[in-house]
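Since the structure comes first, as structure tokens, the remarks are kept for the end.
All protein chains but one are shown at their positions in the complex.
We just call them A and B in the order they show up, numbering each chain from 1.
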Amino acid sequence: MGMTDIIPLIVAKYNYWLFVVLMMIGLYAMIAKNNLIKKLVGMNIFQTAIILFYVSIGYKSGATLPIIQNVHEGHGHAAIHAADYINPLPHVLMLTAIVVSVATFGVAMALAVKIYQRYHTLEEDELRMRLSEK
Amino acid sequence: MKFFGFVVVCLVGGLLLYGTADFPDWGDPDSPASTHLSDIYIEHAFEQTQVPNIVTAILADYRGFDTMFETAVIFCAGLACFLLLRDFKERKERFYRHVPTGVILHVKNSKKALRVGRDFEHIDKDWIPSDLIIKTVCRILIPFIQIYALYVVAHGDFSPGGGFQGGVIFGSSLILLAISYDLKILVRRIKEKVLGICAAAGVLVYVGIAAICMPMGKSFLDYSALEMFVFDPHHVRALGMLGVEIGVGIAVAAVMAIIYINIVSEGRHDEGL
Partner (left out) sequence: MPWQIDMIVLFFVILCAVAAITVKDLLSTAILFGAYSFMMCLLWAVMGAVDVAFTEASVGAGVSTVFFVAAVFRTSRRTKD
């Protein structure tokens, strides 16, 4: 494969590769980080990576925003071509996912505050120690 | 643990990278995701609903059930925060500041509360003198932010925006009030009970609009049944969507304020950022 073949391949796929990298960062933080809040940040990075993947699936080159244009100019809307507008379906699904993610993030933060009230730490190893003492 | 985690992450990432080889090219108009259902939405959404923003049309009409339960999830998140953190016990220690002299009184174990009036004010444990610039700027900004939030909700049919975004912006204006002044000022202006009722009422508005359609002879969430309630039957679906978006906005704004107040004051609703 020559150099001329590689560049179009990179342009066509680099987006997905970088989402995978982002997802790996989030997953690593969820598994390996010791602090509970860091784990939550990892969870959010993971979430946004997946949302980014969905949104980029809906992207069409050469298309515009999914808002119908020139609707007030008579009956121009008879000729709406699907190829002119970006796929709106992933946007809808992900829009609600973002708002739900902030709500769950709030609940997670409330849990973290509650854990800190009782054990005075958010580090996982110290929490394990406290729990095994009892 | 770290090494093990790294190995797992590399394995998963490698598999996913391998999987991307089968994906359609980025921005390909003929990718499977963009050829079946979404074409129907794009071509028919405007003539069926009279809403130019297709995202809003799908969100509130075609996928109305989905959005209804998302709103219920957000309401549940607010409820969960309340149940986890809310603490109704009175705090034993209190701090007062004598306004003319600046002397701070620390009251321990007193059943009797000092009367807060012109001479004394109630302050937090880690109180710092409030900044005039921040207070003034926020006092000017907050009404504009709230008007903007209302605009975002009302104009969601024609431009980016809608109930979720407008609700979050309205909720963050309340949070800004709490940050720039004092948590007590927010809690005094908007009672906890009012916030709770708003959160529930928002979900109820959504479900109510959806349920009214049934006695009118159409199915649940079919806004065309509401024709006799609106002045402009041609735009009945757009107006139905506006109604549910308002419900979503009320619920989201109230829930954001509830979550913030409960986290920052550890459920005591007396002092915070």
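Just so it is clear, contacts are C-beta pairs under 8 Å (C-beta built on N, C-alpha and C of every residue); 3 or more make two chains touch, one makes a residue touch a chain.
What you see is a predicted model; the values in this text were computed from it and never measured.
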- Item | Of B:S34, B:Q165 or B:S180, the one touching the omitted chain in the full complex | B:Q165
- Touch rule applied to subunit B and the missing chain gives residues 53, 55-56, 160-162, 164-165, 168-169, 171-172, 175, 179, 256, 259-260, 263-264, 266, 272-273
- Touching residues on subunit A - with respect to the absent chain: 11, 14-15, 18, 21-22, 25-26, 28-29, 33-35, 37-38, 41-42, 44-45, 48, 51-52, 55-56, 58-59, 63-67, 86, 90-92, 94-95, 98-99, 101-102, 105-106, 109, 112-113, 116, 121-123
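Here is the rule we use: only the chains that are shown with their structure count from here on.
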- In whole angstrom, what separates the CA-based centres of subunit A and subunit B? 19
- Message: Under the stated contact criterion, what part of subunit B meets subunit A in this complex?
- Response: 1-2, 4-6, 8-10, 12-13, 16-17, 20-21, 23, 25-29, 31, 33-34, 37-39, 41-43, 45-47, 52-55, 58-59, 63, 66-67, 70, 73-74, 77-78, 80-81, 84-85, 158-160, 164, 168, 252, 255-256, 259-260, 262-263, 266
- Message: Can you tell me which positions in subunit A touch subunit B when the two form their complex?
- Response: 11-17, 20-21, 23-24, 27-28, 31-32, 56-63, 66-69, 71, 77, 80-83, 85, 87-92, 95-96, 99-100, 102-104, 106-107, 109-111, 113-114, 117
